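Have a look at this one before I ask anything.
With one protein chain held back, the other chains of the complex are shown just where they sit.
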Amino acid sequence: MPYVNIKITNEDVTPEKKAALIKGATQLLVDVLGKNPATTVVVIDEVDTDNWGIAGETVTKRRKEGK
Amino acid sequence: MPYVNIKITNEDVTPEKKAALIKGATQLLVDVLGKNPATTVVVIDEVDTDNWGIAGETVTKRRKEGK
Amino acid sequence: MPYVNIKITNEDVTPEKKAALIKGATQLLVDVLGKNPATTVVVIDEVDTDNWGIAGETVTKRRKEGK
Amino acid sequence: MPYVNIKITNEDVTPEKKAALIKGATQLLVDVLGKNPATTVVVIDEVDTDNWGIAGETVTKRRKEGK
Amino acid sequence: MPYVNIKITNEDVTPEKKAALIKGATQLLVDVLGKNPATTVVVIDEVDTDNWGIAGETVTKRRKEGK
Partner (left out) sequence: MPYVNIKITNEDVTPEKKAALIKGATQLLVDVLGKNPATTVVVIDEVDTDNWGIAGETVTKRRKEGK
């Protein structure tokens, strides 16, 4: 019954990696809290680098600067 | 003043259905809690089936298996 | 499989009203999109009036002013 | 360490405006709470006007009616 | 830089279990996507069983019925 939301920038996130995130997050809830995987929901939000900010600037700008 | 967020997979959700979700969710808040519809916000997030997981696997995989 | 999040101020929201919100939101997803209620999750967040702002001021302040 | 999420309709939000939102929101957390900007995250969600409702109707409908 | 939000009911979630969820979710992002753990944020929301619904009813009601 848990709900997990993973927000990441949309940089090279393949369907295989998404499947691995979903599998791993679900297993984490099973292992730590004994939750039922059948009703554990995981939603991945991929965010454009223009729309993600850290340290007051966009990730787009940081990537151009090699950060 | 309530805020409602509805997350669903992006499978055949027409503009008419979205309008029905928004109308229905707003009315629910009016009926149950007497909220003012004028400031009731509803946001619908459509999520790719690759990005939605349940039971530890993506909805894309489940759809292929006929689940 | 849908996920619905309802955010409201914590003003007289009884367990009965919460149950009605959960029932109504789930039914909405069934009626409009044909979703399976068994895996439809609804989470209600009750927010202190000090922590909710509209029009640039807290709801606490607005309530004192009779808004 | 704070996390700020800004949800707006996807109407003419240029990269420059997004950068200004991220810079301003980060500075707000620094000014009011003395937070460290280096670990302050801001995520902007742009939502289609079909998917945003207020007063029980979609923003798409409201824009057509000149609201 | 990723942001992970875990929503669970507030049923026997000890500080040790929370620490395990945070450690595990952070490691998952490192393992699958090569993210930097130093800026990976995990937020756990514990939700009252009155406020969590599944299958159209509250978890409070389901627990009483032995579900």
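Which chain is which? They are A, B, C, D and E, in the order written, and residues in each are numbered from 1.
We adopt the following convention: a contact is a pair of C-beta atoms (placed from the backbone, for glycine too) under 8 Å apart; a residue touches a chain by one contact, two chains touch by 3 or more.
All figures in this text were calculated on a predicted structure; none of them were measured in a lab.
Chemist: Which chains here touch the chain that is missing from view?
Modeler: Per the contact definition above, the missing chain touches B, C, D, E.
Chemist: Touch as defined at the start, partner being the missing chain; which of E:P15, E:G34 or E:G66 qualifies?
Modeler: Selected residue, touching the omitted chain: E:P15.
Chemist: Can you list, in ascending order, the chain C residues touching the missing chain?
Modeler: 7, 45, 47, 50-58, 60-61
Chemist: Considering the entire assembly, which residues of chain E contact the chain that has been omitted?
Modeler: On the side of chain E, residues 15, 18-19, 21-23, 25-27, 37-46 touch the unshown chain.
Chemist: Where does chain B touch the missing chain, residue by residue?
Modeler: Residues in contact with the chain left out: 1, 3, 39, 41, 43.
Note that in this section only the chains that are shown with their structure count from here on.
Chemist: Mind listing the chains that sit against chain D and also against chain E?
Modeler: The shared contacts of chain D and chain E, listed by label, come to A.
Chemist: So which one's got more C-beta contacts, B-D or A-E?
Modeler: More C-beta contacts join the chains of A-E.
Chemist: Taking mean CA positions as centres, which chain lies farthest from chain A?
Modeler: Farthest by centroid: C.
Chemist: Same or different interface residues for chain A and chain D, judged by whether over half of the residue numbers are used by both?
Modeler: Shared-number fraction below one half, so different.
Chemist: Calculate how many whole Å lie between the centre of chain C and the centre of chain D, each centre taken as the average of the chain's C-alpha atoms.
Modeler: The mean C-alpha positions of chain C and chain D differ by 21 Å.
Chemist: Give me the residue numbers in chain E that touch at least two other chains, ranges are fine.
Modeler: In chain E, residues 1, 3, 7, 39, 52, 54 touch at least two other chains, as defined above.
Chemist: If you connect every pair of chains that touch, what shape comes out? Choose line, ring, star, complete or other.
Modeler: Graph shape, chains as nodes and touching pairs as edges: none of the named types, so other.
Chemist: Which two-chain combinations touch?
Modeler: Pairs flagged as touching, ordered by label: A-B, A-C, A-D, A-E, B-C, B-D, C-E, D-E.
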